[in-house]
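See below for the structure under consideration.
All protein chains of the complex are present and in place, except for one that has been dropped.
Entry: chain A
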Amino acid sequence: MSRPENVAPAQYYYNSEEAEKYTSNSRIIEVQAHMSQRAIELLQLPSSGCLVLDLGCGSGLSGSELSDSGHFWIGMDISPSMLLVALDREAEGDLMLADIGNGFHFAPGCFDGCISISAIQWLCNAEKASHNPYKRFSNLFNSLYKALARGARAVFQFYPAHPQQIEIITQSAVKAGFMADMVIDFPESTKAKKYYLILHTGSKSGYMNPMPLNDEDEVKVSKRKIVKKEKHVKCKNKSKEWIINKKERQRKQGKEIRPDTKYTGRKRHDRF
């Protein structure tokens, strides 16, 4: 699969022709809508009336999912053509032409959440000589940290080209003050695999004031436990165990596999 990031910068790649696909191609729309729903689910917003920031909103597909649940959203994108598509689709949120790699400035703590679908992998590429991906990520996460309310979450769906990109992105987010979690949907499948980075600004609820110590209380110190690693035993090639393991692996990848029976991996009779 070719990666659009390697073809051209986002503002040129998403020209009117490419943007058109986001209104006409039902497959693209379905995939985007599905990822948006999943990201909103991960965002865990209160039932309605939230203000959400959409980074790389494009044609406003993810936004329409937000509007349906009674929230208001402000979207940013670098591609003017995609924003025009959003206008055509009568997106209910507010749109803005901006480069998220440069950061943005909003009233502090005004957003209740942030969502971004397939956008931040674009920042990994340096499109101009003056661009430094590390700098641009830190611009983004620093301004996001300022704009989000305490206790708010941000969910980024993205396509990393290699594991180092995940590390760069997560590290910059943590440096900006976020707590970061990664959720990988369908991890065994190459096609359906989706990465979601969840950032928290710290929790409003769930914090308890620590209790002062009394005389009877002792500070407990537990002994360090040494956990022995289980040794990986390789099973013999083409053995029954090997076949069952392989079938299980393929099942996890979503392939259609015959169920295991008493005949699975059984030797044929000699006289055959």
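Throughout what follows, contacts are C-beta pairs under 8 Å (C-beta built on N, C-alpha and C of every residue); 3 or more make two chains touch, one makes a residue touch a chain; residues count from 1.
As a working rule, contacts and distances are computed from a predicted model.
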Listed names "Actin-related protein 2/3 complex subunit", "small monomeric GTPase", "Trm112p-like protein" or "Translation initiation factor IF2/IF5 domain-containing protein", with the criterion being the UniProt name of the chain not displayed: "Trm112p-like protein"
Candidate in contact with the missing chain, chosen from A:N25, A:Q44, A:N102 or A:Q250: A:N102
Selected residue (touches chain absent from view) among A:A8, A:L84, A:V183 or A:I257: A:L84
Chain A residues touching the omitted chain (full complex): 48-51, 70-72, 74, 76, 78, 80, 83-84, 87, 92, 94-99, 102-108, 110, 128, 130, 135, 139
